[in-house]
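All protein chains but one are shown in place.
Coming up: chain A.
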């Protein structure tokens, strides 16, 4: 087998893995957009906030320690404990549920029946608020996150591929774990939204708020539920990205990469978010590998957006987006 093809295969696999992470962020967007028509710009920051909180709880960091020390002249930084990863994840999830409740109580309850653009602006405000809030609460330094996920090159794959091609593929264990978790998450979410009572109510709310109210579905409950789910997805994404490249504020920028993913997959489709993520991940890696050298590289920065633009022209609802029902 020619070397180029073997390399391309490795690039393809790595692209798939990167795509899974994009997809995880995109998934959070889809959930909230589907149920409330809100395009949640703050989804990326939510992932960051979740990761920061997780690290803080695990390391026993005192929240707002800089603020407390500055005001009271104390010198507190740590509670001096090390929380087990699983307990910390559960506690962080509780924080995300509280956040979901607070966001709905303080912001969106006051914006019922407003234009989508107003809701969108509110989420931009929320994004910057949470970024600053996370900063004050946990500090701005880059943190290492280790919840015990396996990391580093996967030896069996390396050896097997070496045996086949005479060239070992470099696949990160973390990426494999991320893929498995994302797959489980998607299957669970699809089952939830298609086959459970609350999932059905969620889709009903997405279709028609007024009618949902009229059959006795509480919009508030559904929205808090959906934001909590999105918070959970953000937490998973935050763990993956945080483990991979440290918990830092650039994490909130991955939200921007989720945008082309959504345009490709469709804003309302859970499987679409995954497929879109994979296409973008594979596409940008392969493009960089094949065309990149010819035009001076750095294509990964723009490839996703150009691809999304092309999609917008030819299939505006995305690959899996809900068909816009028009009866004639």
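Basically, a contact is a pair of C-beta atoms (placed from the backbone, for glycine too) under 8 Å apart; a residue touches a chain by one contact, two chains touch by 3 or more; residues count from 1.
In the analysis below, contacts and distances are computed from a predicted model.
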Which of "Nitrous oxide reductase family maturation protein NosD", "Cytochrome c-type biogenesis protein CcmF", "Amino acid/amide ABC transporter ATP-binding protein 2, HAAT family" or "Sarcosine oxidase subunit beta" is the UniProt protein name of the chain not shown?
-> "Amino acid/amide ABC transporter ATP-binding protein 2, HAAT family"
Across A:217, A:240, A:254 or A:275, the one contacting the chain not displayed is A:217
Would you indicate which residue among A:146, A:159 or A:207 is in contact with the undisplayed chain?
-> A:207
Missing-chain contacts mapped onto chain A | 112-113, 197, 200-201, 203-204, 206-219, 322, 325, 327
